[in-house]
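Only a single protein chain was left out; the remaining protein chains are all shown in position.
On to subunit A.
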Amino acid sequence: MTDMKRRTFIRATAGAVALGTLGIPGLVLGASRRVVVVGGGVGGCTAAKYLRKLDPSLAVTLIESKPAYTSCFMSNEVLSGDRTLQSLTFGYDGLRRHGVEVVQGTAVGIDPEKKQVQTAAGDTFGYDACVVSPGVGFKWDAIEGYDEKVANALVPHAWYAGPQTQLLRRQIESMPEGGHVIIAAPPNPFKCPPGPYERASQIAMYCKHHKPRAKVTILDAKDAFSKQGLYMEGWRKLYGYGTEDSMIQWISAAAGGAIEELDPSTRTLVGLVEDFQGDVVNIIPPQKAGAIAFAADLVDGDWCPVDKRTFESSRHKGIYVLGDASSAAAMPKSAYAANSQAKVAAAAIVARFQGKEPDDPTFVNTCYSIVGEAFGISVAAVYGFDSHTNTITPIPGSGGVSPANASPEIRKREVSYAHSWFKNVINDMME
C-alpha cells in the first residue's frame, strides 16, 4: 500500500481512534518515541545515526561502557607497526552531533515487558524499541589453561583492539631474531573470518624487515578459511610459502592444528597430535554472542536468532539484535555486515513507528585484507531476502573474491581501497 492510499484508508475507516499508534510520533503522542541502543560498535553506532537520520523526531540513547570506540578492523596494522592504536580510536561526539544521547555505562539486563534497559550503575532506560549490538564474547572454558587473566597479561587474544593489541605488538618487537609466533585461529563462526590470516601476514611483513629468520605458525581449528587461495598466493609471492624457508606455516585442524590446552608458563599449546611452543602466542578463542545477549535471554545456543527482514529478535518483540551477535548465517561477522544490518533495522523501526510494513531488506558485505605492502585482497557480496524461508541469500552471479593472479597494480590499489574503506566505514557509522 502506498503512503497516499494508506492515509486515505486510515482517514476513511479508523478516523481519530487509531491515531495513538500511527502518524508522526512527536505530534501525535506529545512525546517522541524512544530508542535505546546497547553497544557502541559498528552495529550500534550505525543504527543510532541512521535512526536519527531517518526520523529526527526520535529520542535515541546509546549505552556503551567505553568512553571511545577502537576499531578491531585495521588493528592488524598495529602489529606490523604501520599504524598506532590511537589512529583506530574515535570518540562519540560525531553521534552527539547527530542528536544521539551517548551514555557511558554497561547494560546488564533488558526487561522486554516493561521495555526497560538496566545498567550496572542501577539506572533504567525506557524504550519503544531497543537495539542490541554487543559484538562477540569468548568461550573461556574452551581451551584449558587459557582465561581472561592470562589473555591480559601473557597470551593476548587481541580480538578486541586495545591494550592486548599493544601487548602483542610489544611481544613481537621484543622476541629474538629467529623467534616463533603462534596464532591459534578459532572454529567457525567467529568475528572477522579473514582476520587471523591477515594477522599472520602483517606479522610476517614486520618480521621480513626486522627479524627475517622468524616464523609465524597458524594453528587452525578449521580445514579451510576465508580468501584462502588469495592469501596463499600472497604468501607464496611475499613470504616464501610452500618452500622449506617459508615464513608462514598453516596447520589445518586435520593436520593437528586444533588446540586443547595452553601451558602459559612455557607458552606451549597442546594439540591433538603434537605440542607447539612459541616465543609469542596469540590465541583467538572460540566465540559466542556478547554478555548482554545472554543476560537478556536473546540467545538460542551461542547466537541470537532474528527475523531477517528487520533483525528483530525471534525471542523478544521490540528488541533488534545486530552485527556479530546475531545469527545471520550467510553473512559473515564483519564490520560492513553490521553496518548494513543496522540500516535495515533502523529503517524497519522507523517504518513500524509510522505504522508501515518494513520494506524488503538488502545487504552488502565488503571486506579488504592487507597481505603485504602492495598486496591487498577483497571479498564482496550483495544479499537479498527470502521471506518464505526467512533467509538472507547472496544474489546469484554477484559477489566473490578478488581475481586470482591479478596484476600487481590491482593488488596495490586494493591496499589503498582498504584504507579508504576504513575511513568511509568509520565515517558512516559515527561521523
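Just so we're on the same page, a residue touches a chain if its C-beta (ideal position, glycine included) is under 8 Å from a C-beta of that chain, and two chains touch if they have at least 3 such contacts; residues count from 1.
Methods note: contacts and distances are computed from a predicted model.
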item	value
UniProt protein name of the chain not shown, from "C-type cytochrome", "Sugar ABC transporter substrate-binding protein", "Cell shape-determining protein MreC" or "Monovalent cation/H+ antiporter subunit D"	"C-type cytochrome"
Contact with the hidden chain (one of A:90, A:336 or A:375)	A:336
Residue among A:76, A:287 or A:378 that touches the chain left out of view	A:378
Where the unshown chain meets subunit A, residue by residue	1-3, 5, 50, 335-336, 339-340, 343-344, 347, 359-364, 366, 378, 380, 382, 384, 395, 397-400, 402, 406, 409-410, 413-414, 416-417, 419-425, 427-428, 431
